[in-house]
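Okay, here's the structure, questions in a sec.
A single protein chain has been removed from this complex, and every other one stays in its place.
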Amino acid sequence: MKLVVAALVSFMMWMPALAQDKAAVARLKPKDFPTQPIEFTVVYPAGGGMDVTGRLLAKYVEKWSGERIIVNNRTGGAGMVGHTYLATQAKPDGHTVGVLANLVWGDAMLRAQGRWTLADLEPIGYLNTDALTWVGRTDGPYKGFTLKQIVQAAKDKPGTVRVATVPGSMWEYIIEQIEAASGAKFLRVPFQGGGAGISALVGGNVDVAQGFYSEFRGHLEGGKVAPLAVASAVRMDFLKSMPTFNEALGGNEYLWQVIRFAVVPKGTPADRKAWLGAAIKAAMSDPELIAEYKKFGVYFDPKLVNSKDVAKDLNEYAEAERRFYQKTGRLK
Amino acid sequence: MDPIGGLLGGFAVILTAQNLYLCLIGSVIGTLVGVLPGLGPLAALALLLPVTFTLPPVGGMVMLCSIFYGAMYGGSTTSVLLNIPGEAASVVTCLDGHQMARQGRAGAALGIAAMGSFIAGTIGVIVMTFFAPLIAAVAIRFGPPENFALMVLGLVCTLFMITGSTLKGVLMVALGFLFAAVGLDVVNGKERFTFGSVNLGAGIDLLSVVIGLFGLSEVLANVESLTKSSVLAERIRGLWPTLADWKAAWRPMLRGSGLGFLLGLVPGGGPVTASFMSYMLEKRISSHPERFGKGAVEGVAGPESANNAAVAGSIIPVLSLGIPGNPVTALLLGALIIQGVQPGPLFMTQRPELFWGIVASMYIGNVLLLVLNLPLVGLWAQLLRVPYRVLFPVVLLLCVVGSYSANKNVFDLWVMLAFGAGGYLLRKLEYDLAPFVIAFVLAPLLEQSLRQALVMSPDGAMILLQRPVTALLLAASAVLVALMLRRKNSPLGGGSP
Partner (left out) sequence: MLERALNAFWILLGAGAAWHAWTLGLTGASGPESGLFPLLAAFIVMGAGLVLLSKAPLNPRLPRGAALRRVAGVVIGLAVMAAALPYAGFAVSGAVTMLVLLRTAGSSGWVESVMLSLASVATVIWIFGHLLGMILPRGPWGW
């Protein structure tokens, strides 16, 4: 009996190592594939967080698979152009892989207008997660305030605390949640992206900005921004002193993060899908890539890293978002 | 670290075989990218980003930066020779540069452009060396109200720029606003004028508009009167600018450098806006504005200097603050991040070898580009003697690829075609196309800034008067409008109604 258990345990420990083996990845490669460089489609502009993620991934997938990967930015409409391309136009022959974020769920549920659904995109690998963070100024009237104090200020003097937001996205949703729960009222100043909002913060044009660690790290080190709270379930490694929203405000609904994953268009042959999935898994297990990603303050959601069925687990998160849209009247 | 010491350190870093080689490669690629119509620095940098993975940080960044300003050097070549902009920042160079080429003075135009680019680039880097942190600290305070006021000033200048019929010019400006509105409204995420099309939802791509409106329409106009032996210029009269050219050009070069540098600093500004504004400035203060559009060398010297100075200006916020002002610098920022560097206020002190290495490389890059471009002037000028019937299909092929390269979307080709045919017809009916483009570029920024400013202001529109810089810029616009109206009412008058 002990022998069987020991054998089983060692077999199970050997299995993850299997994914790391270049030869193992090569074993899964279908014949006559690929016939041209594989395109990693990034739906946001070059140089941004998503793009950097995609390019690093491409670099390591190239290393583990031996095939040439080209990153292609298909931008426009805040991601809609790229999402629509992947869901409706990209050939499902395994030569196109989408590097997406959970922002695609919003597009699919609210804006696709029947052209495509989430079912048209099949997740093949989880990459990382970036939690939305609120940062404040290190000068000005709210200097030194904690998140609770700022929310209180927004409640006492409604419409005076300026928050940078990106319309139609989680930047707005979290403000809604906070306002609904506390009765505060923020002044929402719209920007085209998180980075623009952080620039405005440093310039003194808003009081609170929302963004990701990679966007404000430089400013943080330079003492120009003060971290307030992070919208994740646990505190972040890069800033253990920063509370989560749930801790600071009480509750457990303040979970807003960018979850990055790879997809292929529906209909991609199973063997090609399996090989692509294995190559991505191998790259994601590479300690060098993990270290590079960690520098950006991303974290690896244990539920998704150890997932046996990435598509199913991602779908659970997607359904939670759908429920939020229904609760707030955006979706019938 | 004091600037001189830092700079010397930077040179020490740069003057290695590998880094010099990378600077050279970047300059060559940048020039090529600038020359090819449509393929702009953004697409080229995106394509070449992976190459920097295998390079050390200094080398990689040097290469990318040299592509950026190299493109500003090369962009003038097709503008002058073929009346087709190499990229959006070279549109204005077409106006007078090509006319000079038609008069056989392509060499002079190209030479002035190259020299202006060099002077501007060098001045920009010198200012950057000594004042970068100070300038960055000021630039960061430019918020929505200031941006709005700046855009208003730009728009007022555009109205000055209108040649021929004022009414048609105003129509073009308004049309530019309308087409720029197609897509997502930034302020609230609503779709405007998209009619359910995903492609329209992404907005109309500037590059395709520019290539179509100026490039394709030009080809159509030339093809119309094509004969077996048509060439663009019968005789090449001298390869170098004359003394008279230099005398006329040196002041526009300096003005263009200053203006371009300032505009590069502002978010949303950059080489495109800088080139247009410089042209308008030169035309406005010239004692013979009617020469513009017919081969005035100031119309080449100013804008070409401005777009190069704007490169230096736009790199400052990235290097000193970690804040990108336009898509190209956003990409440079991404490249730095991938290299494991964290740009921000501490970048200069944490990684002085990288910061000063990049700055030093810009000095060297400017020299390299001048050396590369000037001798080639004679070679490029020969292109004008190639029979047009053979030249134009090749040019069209390049336009197609260039237009496609921006978003890899065939829709952009249709945009190019539509604007090309439209531009051809509009030129026949004596419409000036440049105001359309400048409005197309400025309108989204103007609208977005105003609405952001109104949202963030507790007193509504009063914020425009409460902030000093904003109030100043708006006052300047008002003064210009008053001058313009006065000029029109005087016996000499402005353009015909």
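First chain written, first letter: the chains are A and B, and each begins at residue 1.
In the analysis below, contacts are C-beta pairs under 8 Å (C-beta built on N, C-alpha and C of every residue); 3 or more make two chains touch, one makes a residue touch a chain.
Worth saying up front: this structure is predicted, and the values here are computed from it rather than measured.
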item: Contact partner of the left-out chain, one of A:N72, A:S169, A:S232 or A:Q257; value: A:N72
item: Options B:L55, B:L383 or B:V401, residue touching the unrepresented chain; value: B:V401
item: Contact partner of the left-out chain, one of B:A12, B:L134 or B:L167; value: B:L167
item: Touch residues of chain A, complete complex, unshown partner; value: 35-37, 39, 70, 72
item: Missing-chain contacts mapped onto chain B; value: 39, 43-44, 47-48, 50, 167-168, 170-171, 173-175, 177-178, 181, 185, 187-188, 190, 192-193, 216, 219-220, 223-226, 228, 389-390, 392-394, 396-398, 400-401, 404-405, 408, 410, 413-414, 417, 420-421, 424-426, 428-430, 443, 447, 450-451, 454-455, 460
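We adopt the following convention: only the chains that are shown with their structure count from here on.
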item: Inter-centroid spacing, chain B versus chain A (mean Cα positions, whole Å); value: 34
item: Complex interface listing, chain B residues touching chain A; value: 42, 45-46, 49-50, 53, 140-144, 183-184, 186-189, 196, 198-199, 201-203, 267, 321-324, 327, 330-335, 337-338, 340, 342-347, 407-409, 448, 451-452, 455-456, 458
item: Chain A residues within the chain B interface of the complex; value: 45-48, 51-52, 55-56, 58-59, 71-78, 80-81, 84, 113, 115, 159-160, 162, 167-169, 187-192, 195-196, 198-200, 202-206, 214, 217-224, 292, 295-296
